[in-house]
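Part of the complex only, each chain left as placed.
Think of it as A and B in the order they're written, each chain with its own count starting at 1.
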Amino acid sequence: MSHHHTYKKLEMVGTSPNSIEEAIQNAITEIANSVNNLDWFEVTETRGHIINNKVAHYQVTLKIGFRIENS
Amino acid sequence: MSHHHTYKKLEMVGTSPNSIEEAIQNAITEIANSVNNLDWFEVTETRGHIINNKVAHYQVTLKIGFRIENS
């Protein structure tokens, strides 16, 4: 039998008023409440909301990959 | 601590014999049975099945975004 792992990818939108990096970490922190074995992320979209001519929130869409338990 | 929300996106295929709009709504209605706080959708693909030279079903792939509870 061949040895192998299997992974799943979830698509999240993390937000932050401060930076793209913080928006990424916020999404990871949130999904870590319900998913184990988080392994990598891929940013697919960077956008944001503008209020009073300032960036109010960065909204970063990312795919988060994790190994399926016992795979 | 910075204030922020986090969102998740699911990918669905809604179908309808009648219209693209109905296929979109059918996917939303179905996922609403198990997910709260549905917020937006993005159409990523429009296709369909042909029977007897008529569109039998529109098949609309869409991503549906929702806010994660308590985020």
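By definition in this document, a contact is a pair of C-beta atoms (placed from the backbone, for glycine too) under 8 Å apart; a residue touches a chain by one contact, two chains touch by 3 or more.
Not measured: the values here are computed from a predicted model.
Count of copies in the whole complex in this file: 12, from one repeated sequence with 2 chains shown in place.
Keep in mind that, in the parts below, only the chains that are shown with their structure count from here on.
Averaging Cα coordinates per chain places chain A and chain B 20 Å apart. Chain contact summary for the complex, chain A toward chain B: residues 10-18, 22-23, 26-27, 30-31, 57, 61.
Interface residues of chain B facing chain A in the complex, by the touch rule stated above, are 2-11, 63, 65, 68, 71.
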